[in-house]
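All protein chains but one are shown in place.
This part shows chain A:
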Amino acid sequence: MSQVLASMAGNVWKVLVKAGDAVEAGQDVVILESMKMEIPIAAEATGTVKEVKINEGDFVNEGDVLVELE
């Protein structure tokens, strides 16, 4: 199992995956909005989305788990 973590504090602007989706390493799964800039967050490993831990509009801090993969 691997996790996709927020690389910086920000607002969750878009969630691009849902539970059950297959994702590849390098694929964008969430877009954060921080300091008026959109920051795509990519999965580091290939896998299936087990759980999306956040919702659009949530505020996250650096290191927060965004998505769990298996």
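Basically, a contact is a pair of C-beta atoms (placed from the backbone, for glycine too) under 8 Å apart; a residue touches a chain by one contact, two chains touch by 3 or more; residues count from 1.
Here is the rule we go by: contacts and distances are computed from a predicted model.
**Student:** Name the absent chain by its UniProt protein name; which of "2Fe-2S iron-sulfur cluster-binding protein", "DNA metabolism protein", "biotin carboxylase" or "Oxidoreductase" is it?
**Tutor:** This omitted chain is identified in its UniProt record as "biotin carboxylase".
**Student:** Contact with the hidden chain only, please: which chain A residues?
**Tutor:** Given the touch definition above, chain A has residues 7-11, 34-37, 39 touching the missing chain.
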